[in-house]
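The structure that follows is given in the form of structure tokens.
Moving on, here comes subunit A:
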Amino acid sequence: MAENVLRLEDVTMQFGGVVALDNFSMEVNKDEIVALIGPNGAGKTTAFNCITGVYEPTNGRVSLHGEVIVENHPQGKMKALYKGENDGKYTNVVSHTPDRITYRGIARTFQNIRLFKALTVYENVLIAKHMRARQNVFSATFRLNAKEERRMRDEAMALLEEQNLVHLKDSIASSLPYGLQRRLEIARALATEPSIILLDEPAAGMNPQETMELTSFIRQIREEYKLTVFMIEHHMDLVMKISDRIYVLDFGKQISHGTPSEVQNDQKVIDAYLGVVEDAED
Partner candidate 1 sequence: MENKRIQNLTSVVFLLALFALVIFLEQVIKPTDTMAMLLTVTKKSAVYALVAVSMNLLNGFTGLFSLGQAGFMLMGAYTYAIFTIESERRDSVYYYFDQVVNVSLPETLGGALGSVGWLVGVLLAIILGGLVAAGVAYLIGFPVLRLKSDYLAIATLGFAEIIRAIFQWRMLGPVTNAANPLKSYVRLSDFKIGTGDAAINISTFVAVLLAVVCIGIIVMLINSSYGRAFKAIREDEVAAEAMGINLYKHKQIAFCISSFFAGVGGAMLAMFANTVQANNFKSNMTFEILLIVVLGGIGSVSGSCIAAVFFIFASEWWLRGLDSGRFLGIFAPGIFRNGFRLVIFSVGIMLVILFFRRGLMGDKELPYYVKWIKDKLTTQKPKAGEANG
Partner candidate 2 sequence: MRKFLTILFACMLVLTLFAGCGGNSGNDQGAADDGDTDLPIVRIGVFEPQSGDNGAGGKQEILGMQYANVVTPTVDIAGTTYEVVLEYADNQSANDKAPSAAQTLISKGCSIVLGSYGSGVSIAASDTFKDAGMPVVGVTCTNPAVTAGNSHYFRICFLDPFQGTVLANFAKDQFKASKAYCLAKLGDDYSGGLCNFFMDAFGEANCRYEMFPEGTNDYSTYVANAKAYGADVFFSPVSTEAAALIIDQVASQGLDMPILAGDTWDSNVILNAAKGKNVEIFVTTFYQEGGAPSFDAGIKNWINSDATAKANNGGDDMIAAVSAMGYDAYYLALEALKVAGSTKPGDVLAILGGVTYDGVSGAIAFDTVNGDAVRSVAFVKRCDTSSGEWVFIKQQGVN
């Protein structure tokens, strides 16, 4: 059994009376590429947000390398409103701001690319290095630890080189073509030195050629950076090609799980995607 990197247990996210993610459990093992798929509004990004600390789940637990990073149970007003299961199973409250979770080794990208638009490509990557720099405001301002600053710059440069972005180093991020912006966002996430990377629809808006490149790119970062990859994706070609395992969500609930071929042949998945019941739009 491979080492377990990320584990979700009974994670439920409820906004008022709406259950966006319902009792979702899953795990991602070391060096795996795991995909999370499902129709629009199925709760995929909500799951990401629960993991990365953007949302505090209503109930459930998230652990990283066996250590609990998020845990919650219905409290206050939610107690009466709670519609999910496993109420009472979790009693601790553990929560971290997104930056703490990034610090622990979860990096992410966003569905609708969130670069630091007005800054240069180089600065974008350099900013991600800030978190692990061993300096305080005072020493940083007065350059008391020039070695540290140089190390950050060198590492950022190295990363740009690896991602073939060096020639664009001084370009403004928002001026890059779409595909390169995606790549920069991933490079930036890598700069936080994560153990697992969460990619939110990395292929969205890409043409087949770019998607092809992305496929090899994702494989490549897994190899080169010894990373575990967990991604949300709509492009079935891509998903089926590179995923080791796939989780399928619909209306916040997990409806299927398994290897690409297992999922592909699951009737529930086919129903959900073909919209036999009804279309879920957000």
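On the choice of candidates, all candidates are chains of the complex that A comes from, given by their letters.
Couple of notes before you dig in:
We adopt the following convention: contacts are C-beta pairs under 8 Å (C-beta built on N, C-alpha and C of every residue); 3 or more make two chains touch, one makes a residue touch a chain; residues count from 1.
Every value quoted in this text rests on a predicted model; they were computed, and no experiment measured them.
Checking the candidates 1 or 2 against subunit A in this complex, the single touching one is 1. The part of subunit A that touches candidate 1 in the complex is made up of residues 52, 54, 97-100, 102-103, 107-108, 110, 114-119, 123, 126-133, 135, 137, 140-143, 149, 152, 188-189, 192.
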